[in-house]
Every structure is written in structure tokens, then in C-alpha cells.
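One protein chain is absent from this view; the other protein chains keep their places.
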Amino acid sequence: MPKTKIELPDTIEHLCILNERGEVDPTLEPAIPDALLLKLHRTMLLARRFDERLLSLQRQGRIGTFPPISGQEAAHLGAAAVLRPSDWIVPAFREMAADIWRGRSLESIIIYNNGFNEGGRIPADRNDMPISVPVGSQILHAVGIAWAMRYRGKDDVAMTFFGDGATSQGDFHEGLNFAGVFQLPVVFVCQNNQWAISIPRSKQTRSKTLAQKAIAYGIPGIQVDGNDILAVYVAAKEAIERARAGGGATLIECVTYRLAMHTTADDPKRYRTDAEVEEWRRKDPISRFHGYLMAKGLLSEEAVKTEEEAIAAEIQAAVERAEEEMKSLGDPLLMFEHAFAEMPAYLKEQRADFIRSMAEAQKEEKHA
Amino acid sequence: MPKTKIELPDTIEHLCILNERGEVDPTLEPAIPDALLLKLHRTMLLARRFDERLLSLQRQGRIGTFPPISGQEAAHLGAAAVLRPSDWIVPAFREMAADIWRGRSLESIIIYNNGFNEGGRIPADRNDMPISVPVGSQILHAVGIAWAMRYRGKDDVAMTFFGDGATSQGDFHEGLNFAGVFQLPVVFVCQNNQWAISIPRSKQTRSKTLAQKAIAYGIPGIQVDGNDILAVYVAAKEAIERARAGGGATLIECVTYRLAMHTTADDPKRYRTDAEVEEWRRKDPISRFHGYLMAKGLLSEEAVKTEEEAIAAEIQAAVERAEEEMKSLGDPLLMFEHAFAEMPAYLKEQRADFIRSMAEAQKEEKHA
Amino acid sequence: MPKMTMVQALNLALRQEMEKDDSVIVLGEDVGVDGGVFRVTDGLLQAFGESRVVDTPLAESAIAGMSIGMAVYGLKPVCEVQFDGFSYYTMHQIEAHASRLRGRSQGRYHVPMVLRAPYGGGVRALEHHSESREVFWAHIPGLKMVIPSGPRNARALLVAAIRDPDPVIFYEPKAVYRAFREEVPEEEETFPIGKSQRVREGRDLTLIAYGAMMRPTLEAAEELKQKHGVEAEVIDLLTISPLDDSLLVESARKTGRVAVVHEAPRSFGPGAEVVARLVEKAFFHLEAPVARVTGYDVLIPLFSREQYYLPGVARIIDAARKLLSA
Partner (left out) sequence: MPKMTMVQALNLALRQEMEKDDSVIVLGEDVGVDGGVFRVTDGLLQAFGESRVVDTPLAESAIAGMSIGMAVYGLKPVCEVQFDGFSYYTMHQIEAHASRLRGRSQGRYHVPMVLRAPYGGGVRALEHHSESREVFWAHIPGLKMVIPSGPRNARALLVAAIRDPDPVIFYEPKAVYRAFREEVPEEEETFPIGKSQRVREGRDLTLIAYGAMMRPTLEAAEELKQKHGVEAEVIDLLTISPLDDSLLVESARKTGRVAVVHEAPRSFGPGAEVVARLVEKAFFHLEAPVARVTGYDVLIPLFSREQYYLPGVARIIDAARKLLSA
């Protein structure tokens, strides 16, 4: 057999259940309880409205730079919604709907985005890692967490998120390879939102899909319409169940779109056209899901209106609570906390010196 | 099209032209001039005998630790032999037959392995990078060199070598991805010798082949019998021609075997069986090629005997020249050279201090 | 002479060097179409095309490693790492290869690359966007480490870095990027790498700083004079490594009292080397222990508290007055 074609076990599929008009493919429609469908809808809407509010707060100078998520709600919430509380999420920085789903308070998001470390505190009842800014680096933590879960005999899974840009990082490669070799219960969710700041997906890699990168690691890969929460949900469910059952890791590429700027410091007009954005607006994950729920008779325009009002109130209350809470923050001595379990001598000295110099400065000021 | 199979453009083939008994597949036999065939044979044999000599020198304490190449001659020489002098080789550390082919002197190899930096000098007429020890890191240099070649309007290519272990490194991934995106004239040659020190290929990655990793980057990948120099040659030729013509990069996986220890500091008995080694000895690239050349009437036992004698003499002369040359090496001041184009003040001070302290120590010694 | 921000001055340096020398290539994440997230490379793509201004995929190790290959081949890559906080991804390429290839090839190859990265705090940035780890690079033999402090010297030093035959890590104080304008000559100007600069004369004490810390340091010097009648000499290091200690030593011998200011964490920070050099070469002239006014040895806090972390005028004056009373 001198020149032989090697049979590759893996094929890559694309999954879409709700089309752009919100019409469902009945052969693929998952059996999701009504209450859960409605909760997903509410969370998507809440995340969208909160994202919009954060943007206006940022423009008013009331919070710092942050990365909006609008347009990607289905791509990350659909996956996270399949998890149990004992599973872990290892996020990048553009999974706010999932964060909220997992119990993160709106206040903590405001406080974090206002430059207070307190906003990063993870409550004891959430098994999630903090946001990870260095692109791709968090993927390896999910691999380690999954390893530890299996070692401890749990059937939990670790789900990690990252963008299309992250797939170019060495840590992506190393993480998927380790997960393949050790057959670990990890679900790798790539939110392919078409852009890594100004770099389009086509310049990020020459591969036709991101999902096919799974072939390099001998693990299953699938591409889903990331603006179709049903497709994301179904793909995640399959991957999670396989992982729980000892079947190892999966790579899910969610094809979606970042409707807003990369962060509030970014000007997307420099690198993409309004027409492109408009095209994707038509595929909006919320309106699509909305259509589905209406057709199913689970939602009415009236109900949505009530929901919108409740959400507006919830956000307003959170903003007020956060602004109140922040008044009591800002003790600079906090920066010396949480360096180590025990503060070493040199840090105690630095802390003391800091206190002394603050006092000195105040004296000076009074003097002047 | 809710659930659709994505057509992947790439398929992965396995290529073998000379079987284990040295019988050629006439439909695939390349037209290589006789003189070149014989030169390849001689270089393989020289590299094998020199490798053996280095091992005995090492065992006698006459050189330091080094990584033997025996068994892998075809896998790297077959690829390098297709290059032009103006192409570049970016090696790992197990491509000695290719180094020799490209003009590296045996002396320089001995001198380097004896811990003299002079042995690392690259002559002006060779476009090759020095050996690279940090596994996988050199892959990126080939990408940069290829980028520069194309920028300068050359139709040269950069060929980089690495092992099966290296495919797990982030730099491998980043390098192949960049080469894909920029469609660069690089040939990535993986010498899959089944082991990365004690880690077998099966524990290095779950993918069935290493060649299929090319699919992740949208570039062609091929697996060849790396102990079949004709197959390696043919695959490299195709890749190089494509690269020269602007068709971009290729990943070639050469399936071969490291017959000796990882380095002379390694004890392979700790992790693999003699039976495995024996099995691979039967697939020896040199005896296989030998059989082919005999059948073709290009080589006789007599001619091989003459060749062996000439090689033994060549090696002996090189050892003697190297040992002679090393007598004049060892000036410690050399360590201050080649730090920068110009020596900065603090290095001049350190150098002066070194000279002073050496003199001091000699005085002390005389004194005592 | 036009007045420019540091961003504009750096852009000018790149533009002019690219015009003069077609081996100068700019590459990195978002450096092309976007013009760099801080706009340092703005307009270069339009002026020089995709073959010289290269938007890369998101992979810092590859950006550095590819630059090494380009430089070995004879180009002069100027690559950008988007923030200093992501430059550790390039560490192995820089340590194991860029800094060593001249030595390893015994002079056959050299690596005339520049790795630019914005560094430091003070711009209300996200996590991992305010670091200051210049000592990592300064400690690596075979590597040069440069940090300008204003538009004019930024331009002059970047030109010198691009022309330098050896690898240069070029950290740009992002707090200075748009903080003020300075006259920057249109015509060529360079400043030698490996030289520090006296920017204010004084006889009572010496303040040594660099990068974004030059401004509070100079302010402190002015206030020391105005309020306390103290004449502080101020030195801008400009090159961190190879560290030019001659001026530091000369000044320390004159004033006998020295403080070194940086935003990097204190322990094993750049200031320690300054202290060590002064001890080695000016010990018997020192009237007081050399003081370090630095970032603390903790995670730099998120932006609402970072002003407490960063050395400011008050802390510098505090240190100066302690030095004078020692």
C-alpha cells in the first residue's frame, strides 16, 4: 500500500436548529422545559440590556473600559445553561450572560469595571474562575481543573470559553492536546465572533473552520450557529454528556458576531463596515429566540414588555446599589492583602511605610 | 441545511516507495540521477558511521553528551537533499546527515560536542541556522526567514525540522498557523521517531497521525515512511516545488525511529523493549536504500566495502584534526565576544576584572 | 519644529526609518488596518502597504519568533506586543534565541529586531495592562532594554533601536503617550542607546528615574526647590540595559544622596541594580543610603486604587527629605 489515504475518524458538522427567522427544524428541536426556555430568554435580555447600560455608564465616565457582549448571548449562555452548579466555568472576558446565569451579581460587574478589585471576588457558592484577560491562557486552567475533577472521582466537567483569536495562541493548542491525551472532561467553547479586535477571522487562520482544529487532537469538533441558542444548547449537551461519561473533550465552535466595539476603547469603524454589522443584526440571537418562543406560544409582546420593565428596574437598582457600595470602597491598604496566605516581613514594612507616607502627605496638605 | 457535514479540502496520505525489503514501487519511483543516489547513500553511511564514532568518543570521555541520529538518516537527509544552497535549513538537533550534506565539517561537530562554542560557527557559505535545543522553538524562525525570502522576491524556501514531541509545543502551532495565514514558503518536516525521550508517540497526542495536524492550519499534510529515502525525497520535492511556486507551506511527517538513546545521558531500557528496537532495525533506512541501489546495479558489495574504508579514514582524519584544533582553543576571554556588535562599558569592566582575577589566581598558585 | 505627542513622535520615527530603509518591517496584532490600539503605527499600512506593515494572528511567541527569523535573514523587524503584560509569552524566544544568536553562531548571525510594548500604569486600564517588568529583559545578557520618557527622546531612541544591530526591547510608557506635547524635529535625530541623560542640574541630591516616572520626579525636583530650597539633580536612565552608570556615579559622587524611582515592584527591581552600581563605584561618597521609591511588591491594583501603588510626587519628596536629613 505505497500511496494510501489515511482514514480520519473525525468529521466536522455544522449545526443550526433555529433559522434566522426563528423557525425551528422540528427534527432537531430539543426538549427543553418551558420554564428553562423562558429563563434563558430573560437572561439573554437582561445581559443585553445591562451591556447597553454599561456602555452608557462608560460613555458617561461612570465606569472604565469594558468589553461589550451584545450579539453573543446565545453563543455562551446556550453552552453554560447545560452545566450543573458543581461544574466549573473558566471564562475569557466576553461571557457576561453566562456569568449572570451562574449567579454573578450585576453590582459586582459594575464594581469590577470601576476598577475595584472587590468586584472580582468569586462567591463561595460559584465554581467559576475569574475573567481571564491574557487571550487563550485560561484554557489550560480548565484542563487542570478537569484533570482534578476526574482524579477526585467526580463526574463534573470544566467548560472554558475563548474567542476566534485565541485559537492562534500556543496555549490553545497545548490545552486541547493535553485534554485529548488525558481524555479529560472539558468542553472547549470557541465564540467565533469573526473578529479579534481588528483582525478578521480569515486572517486569523487559513483553516476553513475553527471546529476542524479538533482533528489535530483526535477529539470531536463541531461548528454550530452561535446565534441559535438551541443549536448551542444541543451541541453543549452532547459534549457535556460525553465528557461526564468519560468520553473526553469536545471543541465547539459557535459562529457568532460581536455587534459592538471590541472594548469601549476601540473604534470598529476603522476595520469593518456598517453593512457587515447590519447583516449580522438580522441574525440577532435574541430576536431569533424570541420568534421561536412566540411561535411556541410561550411569549407574547405583552409579556416581553413586562419583562423589559422588570429588567430595567433590576438594572437600575443594581447601578444604585453598586454606586452606594463603592462609596465605602477605596481603602488603599487593600492592595497589600491577598498577596500570600501570610504577609511576609518585607510586605509588612512596605505597608507600614505606605501608611507613614500617606500620613505625611496629609500633614503636608493640611500645612499647605 | 440545519445539520451539514463540512467539506474539508484536505486529505492525508501515507507515502512509501521502497518497501522494507528495499523493493521499489515502479509507479512511484522518482527519477533521481545515479550520481545523486550514490551521494545520498554515501552521506547516509558517513553519518551513521560518524554517529557510531561519536558514541564511542563519548563513552571514552572524549566528547560530551550528544543526541545520536542513527536510524533517522533518510528522514532528514531525504528532505534536505532537495534543497538548493540558497534555501535555508532551520534544524532541531537530530539532523546530522542533513548538516553534513549541507557542508558542515565533521570537525566542527566534534568541537561543538566537546563544549567549545567555536564548533557552532556557521560558515559564510551555508544558509543554515545553528542547532536549536529548546524543542519546537526554531519552527518560528523558519517562518520568519520564509517571510523575509518572499519579501525579498526570492523563490527560496525554508525547511525546518523537529520531532514528534515538538508537535505538542505552542510554538509548533503558532508557526504552522502563521505559515498558513501568510502562505509562506516553508516546509515543516517532522521526524516522528516514536519517542520524545521516554514519552511514546501515543502519549504525545491523541491524533491518529501527526500529518493530520496540517488540517488545523489549512495547509497540505502528508505522512511518509521516513525510513524510505525515496518517499521522503518525493514528498519534500513536491512540497518544495509548491512552496517555490507560491503555493505555501506543507507539513511532512516522516515516520522513523531513533535506534539509539535519546542522548548519551539517557537509558532507553527504562522505557522501551529490545524487541521494539529490533523490529525497527529490520526497517533500517540504509540497508533498505542499499538493497534498492544493488538491485539497480548502482552499488556492489565491493563498492560498499571501499566506501566504508574511505569513510573510516575520513572520520579518523576528522577526529585527529579536531583534537589538534582543540589544543589551541580554550581561551576563556572568548566568552566576552559576540555579546553585542560593540562591547558595552560594563562588559569591558567585567572582562578586565576577569583578566585581573585570572592573573591573581596564577600568582597565588605560583606562591603556593 | 512641530509639537507632538509621544505617539506621534514614535509614528514619525517608524515612518522615516521605513522610508529610508526597506528592510524595516512593522508587525504585530492590530498594527496595520487598525493602526495599533494606541495608534502608534497609524497610517503606516496606507503609506507602505501590506508587505511592510503586517497584521498578525494573535500569538506573541510567534510574533517574536518570526521577527527573529526575519532579522537573521537581514530584515529589521519592529514588532509590537500589545501590552507589556503579554510580553512574557515572548520570553523564551527572546531569552533562548534573540539574545543568543550572535554568540551561538559565533558572529555569523545577529538579530537586529526591536520589540515594542506599551508598559506601566496610570491610564485606567484593564487588568494585565499596567505592568512594568523591564527587569526581566534587563537581566538577559545580549539584549538591550530602552525606555523613553518623552516625545523627543522616544523618537530619537526608537530610530537608534531600529538601527541597532542587536535586539532591543523598547518599552513605551503608555501614561506618557498622549500626556503632553514636545517639539520634535522633522529632520533626523537619534540618541545613543546605552546613555543616560542629566535633565536637571543640582547639588543637594540626585533623583534617578525613567519612563513615566520622569514627570513626577521632575515635579518633585521643582517642588523641592520651590518649597524647600533644595537643588535636586535629575537623571533619566533612558537605557535600562546596558546600564550607563557613569553619569549616575558622577552625580552620586557630587551629591552623596540618591533616590531611584520606578513603578516596577521594588524587590529585585531595576532600582536594586542602580543601588549596587553606586555602591560599587561611589560608595565612599554616599552620605546616606540610596533610597528606592517604587511600586510595592504586590499585584498592581485595579485602576481605582492604582494611584496609591504608583510612586508620585509626594512619595518622591518624602524620600528626598529623608535622604537630606540622614
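A, B and C label the chains in the order they appear, each numbered from 1.
Everything that follows uses one rule, which is that contacts are C-beta pairs under 8 Å (C-beta built on N, C-alpha and C of every residue); 3 or more make two chains touch, one makes a residue touch a chain.
Source: prediction; values computed, not measured.
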item	value
Among C:Arg39, C:Arg100, C:Arg116 or C:Arg315, the residue in touch with the chain that has been omitted	C:Arg100
Contacting the left-out chain in the complete assembly, out of C:Gln8, C:Ser130, C:Ser241 or C:Thr255	C:Ser241
Which residue of C:Leu44, C:Val78, C:Ala138 or C:Val261 touches the chain not shown here	C:Ala138
Among B:Val133, B:Ala245, B:Ala312 or B:Ala341, the residue in touch with the chain that has been omitted	B:Val133
Residue in contact with the excluded chain [from A:Arg121, A:Arg282 or A:Lys305]	A:Arg121
Residue numbers in chain B that touch the chain omitted from display	64-65, 112, 114-117, 119-120, 131, 133-136, 165-166, 168-170, 196-199, 203-205, 263, 265-266, 270-271, 329-330, 332, 334-336, 338-339, 346-347, 350-351, 354, 357-358, 360-361, 364
Residues in chain A touching the chain absent from view	88, 90, 117-118, 120-124, 129-130, 132, 134, 137, 139-149, 151-152, 158, 170-171, 174-175, 177-178, 181-182, 337-341, 344-347
For chain C, the residues touching the chain missing from this view	85-86, 88-89, 91-92, 95-96, 99-100, 103-104, 127-128, 133, 135-136, 138-142, 241-243, 264-265, 267-273, 275-276, 279-280, 283, 286, 288-292, 296-299
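As a convention for this text, only the chains that are shown with their structure count from here on.
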item	value
Length of the line joining the C-alpha centres of chain A and chain C, rounded to whole Å	35
Chain A and chain B, separation of their C-alpha mean positions in angstrom	43
Centre distance in Å when chain B and chain C are each reduced to the mean of their C-alpha atoms	39
Interface hub residues of chain A, defined as touching at least two other chains	168-170, 203-205
Interface hub residues of chain C, defined as touching at least two other chains	56-57, 59, 61-62
